[in-house]
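Apart from one protein chain that is not included, each protein chain of the complex appears where it belongs.
Labels A, B and C are assigned to the chains in the order they are written; within every chain, residues are numbered from 1.
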Amino acid sequence: MDVDSLYQEIILDHYRNPRGVGLLPEPHGESHQVNPTCGDEVTVTVTADADGLLHVGYEGQGCSISQASASVMSELVEGRPIAEIHRVEAAFLDLMRSKGSGTPDEEVLQDAVAFAGVSKYPARIKCALLPWMALRDAEVKAGIPVEGGSYE
Amino acid sequence: MDVDSLYQEIILDHYRNPRGVGLLPEPHGESHQVNPTCGDEVTVTVTADADGLLHVGYEGQGCSISQASASVMSELVEGRPIAEIHRVEAAFLDLMRSKGSGTPDEEVLQDAVAFAGVSKYPARIKCALLPWMALRDAEVKAGIPVEGGSYE
Amino acid sequence: MTSLDPQRIKKDFPLLERTVRDGQPLVYLDSAATSQKPRAVLDAERSFYETSNAAAHRGAHQLAEEATEAYEGARARVAGFVGARANEVVFTKNATEGLNLAAYAFSNASALARHGREVDPRFALRPGDSIVVTEMEHHANLVPWQEVAAKTGATLRWIGLTDDGRLDLGDLGSVIDSSTRVVSIVHQSNILGTITPVRQVMDAAHAVGAIGVVDACQSIPHMPVSMADLGADLVAWSGHKMLGPTGIGMLWGREDVLATMPPFLTGGSMIEMVYLDHSTYAPPPQRFEAGVPMVAQAVGLGAAVEYLDDLGMDAVAAHEHELTGYALARLQEIDGVTVIGPRTNVERGSAISFTVEGIHPHDVGQILDSRGIAVRVGHHCAWPTCRRYGVPATTRISTYIYNDHGDIDAAVAGIRAAQKYFGVA
Partner (left out) sequence: MTSLDPQRIKKDFPLLERTVRDGQPLVYLDSAATSQKPRAVLDAERSFYETSNAAAHRGAHQLAEEATEAYEGARARVAGFVGARANEVVFTKNATEGLNLAAYAFSNASALARHGREVDPRFALRPGDSIVVTEMEHHANLVPWQEVAAKTGATLRWIGLTDDGRLDLGDLGSVIDSSTRVVSIVHQSNILGTITPVRQVMDAAHAVGAIGVVDACQSIPHMPVSMADLGADLVAWSGHKMLGPTGIGMLWGREDVLATMPPFLTGGSMIEMVYLDHSTYAPPPQRFEAGVPMVAQAVGLGAAVEYLDDLGMDAVAAHEHELTGYALARLQEIDGVTVIGPRTNVERGSAISFTVEGIHPHDVGQILDSRGIAVRVGHHCAWPTCRRYGVPATTRISTYIYNDHGDIDAAVAGIRAAQKYFGVA
């Protein structure tokens, strides 16, 4: 079977050259998430600045999907208004639930559209969602009101 | 199916007219046994006299098989030498394990041969053995050395 | 609502075609002990083994994905059957494990608290606290609470029974009081047939801040039951009494209650992080499902629920209600027969216990068996209930979707035959 739909070039590229790695100093919120079945880990830190823009930093270890997802996520959300970020989060969650049949909104998701193929592999969806769960949890811990679907 | 092989006349007679009912005063040994699945109960008391003869008394409540078995047992063992009783015990245990194919020794077992049919009904074997288990246990408690197979 | 056709239904159950005791047709009147299984359940289980067997939640290959989907799909189906969400349903090996899981939440929290661990105070018991059950509990909902009491110093209390087989709610207010931390009661008695006013008792429990537990083993297979209506915090039942395979049961829990319960069985699949010296745990339901689960059995249970859904639980309940009315009437026509439990068909299920004057229940069962009729005899794992009614044991008939008037008539004829055989009529 062709795994190219899973391992898109964009994903492999983010995996090999992750962007935005590193935790924020004194973050407003921090969350460490693990995937208990495979041991993948991601820590996400967030801080909201005076203009309502979110800043994000992360560290992690794990498979290509979880680590590339963290890198793509950090690019997507860094320095953007919180309301916009929630729209991105919701779009990504929808994509992961689409079982490969969704047509992702490229304008909202940008590089994250590459994860469309992941949604066909139930065991890998958790990998892709791991950094997003950490982001959501870090926001909660920072006292930022979150909305939208749960990651369960 | 014919249940007459189970409910022999001798058994029904002992059930309706139990012999030897009553506990001994100050017995050397006493044992209360229950069948946890159906709630049948038998208490057996024993005392060995100076001549090495065993005396036995019992009380119980339960189905025809367990109560008739107690009555037959008391007749068979009352006032007999302990070594002889052990031979009877062993013969009865063998009979119960014979799955209906044994030819019981009438001289040793007397009325107890009527229980041959019980050995074809696994769920009733426990009923028939209940007073004998109590006898064995009462003997142990009286300090009388027992031998032969276990009742498990 | 269409009514059931037991003759047609019977054809779905291969075992019901067999003969017993020298070629006599089987009359199966022991469904309160365990039900028979329709072909659809056996097929579902077998086809799982032949196509998708793998350790669920434990692999990245296609079979493991399929096994996980089959297992979680069954959970969702079962949850839907009782109006619950999937993450509120824990799979256990039987109802007994579910009730023990509930009971161990208390003894474990109590022991952990004593050694300085933080626990939900709702579960930590101390001497002076009380646990409430009823006098009609199955041993599975009595003995675990006796053990909790023995391990924590709490006191066990019980709600008594009236002569006609009902809960005696007269002194409910004195049995359930401010010392009460948990109330665990049966929804439908397996020995008396009584349906209890579960909601009222659960409300009384909640009024004093106690956790409410329900043993729904005999109700969920036989009538529509919704978790919301019961008003309980935890509800246990088994699969094998509702057409499902042996080896699987369920514990439903309110999300906020499950969330703070300490784990019970620990090991693989229920953890979050494991270090040599300590571990953290996954959220429910995974927290309560340690080890490779009974995947094939869950799949079979899913098919059982589908079968019941197709019949419609309203239709099932109506069928049983009618049949129980008929059975109560026919049995009580027999001189010497005494029904132990409600004698009329009001707030009662289809398990009917009775005694026959002059014949031990075991012997009644034996004569019925010799005529191909399978019933249960003994204390039915409700020994204290037998004592309450002054009987050492009873004979019990219990029906299900595949039984009809003919089965009851056969039992009645068998009881009369027993009376003749033992010379009491």
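Everything that follows uses one rule, which is that a contact is a pair of C-beta atoms (placed from the backbone, for glycine too) under 8 Å apart; a residue touches a chain by one contact, two chains touch by 3 or more.
A quick note: this is a predicted structure, and the numbers were derived from the prediction, not measured.
**Student:** Could you run through the displayed chains and say which ones the absent chain touches?
**Tutor:** A, B, C
**Student:** Based on the whole complex, identify which of C:R21, C:R85, C:H206 or C:H321 touches the chain you can't see.
**Tutor:** Answering carefully, the residue with contact to the hidden chain is C:R21.
**Student:** Among C:G165, C:G193 or C:G365, single out the residue that touches the unshown chain.
**Tutor:** Once the missing chain is taken into account, the touching residue is C:G365.
**Student:** Please pick, from C:T68, C:T96, C:Q218 or C:S353, the residue that touches the omitted chain in the full complex.
**Tutor:** If we include the chain that is not displayed, C:T96 is the one touching it.
**Student:** Tell me which stretches of subunit A touch the chain missing from the display.
**Tutor:** 1-3, 6-7, 12, 37-41, 61-65, 121, 124, 127
**Student:** What does the interface between subunit B and the hidden chain look like in terms of residue numbers?
**Tutor:** Residues of subunit B in contact with the hidden chain: 34, 36-38, 121-124, 152.
**Student:** Which positions on subunit C touch the chain that was left off?
**Tutor:** Output for subunit C: 14-15, 18, 20-21, 26, 28, 30, 33-34, 36-37, 42, 45-46, 49-55, 58-64, 93-97, 99-100, 107-108, 110-112, 115, 117, 135, 138-144, 146-147, 150-153, 156, 158, 238, 240, 245-249, 263, 265-269, 271, 273-279, 290-297, 362, 365-366, 368-369, 373-378, 381, 383-384, 387.
One rule holds in what follows: only the chains that are shown with their structure count from here on.
**Student:** Measuring from the mean C-alpha position of subunit A to the mean C-alpha position of subunit C, what distance in angstrom results?
**Tutor:** Averaging C-alpha atoms per chain gives centres 44 Å apart.
**Student:** Counting only residues that touch at least 2 other chains, which ones in subunit B make the list?
**Tutor:** In subunit B, nothing touches at least two other chains.
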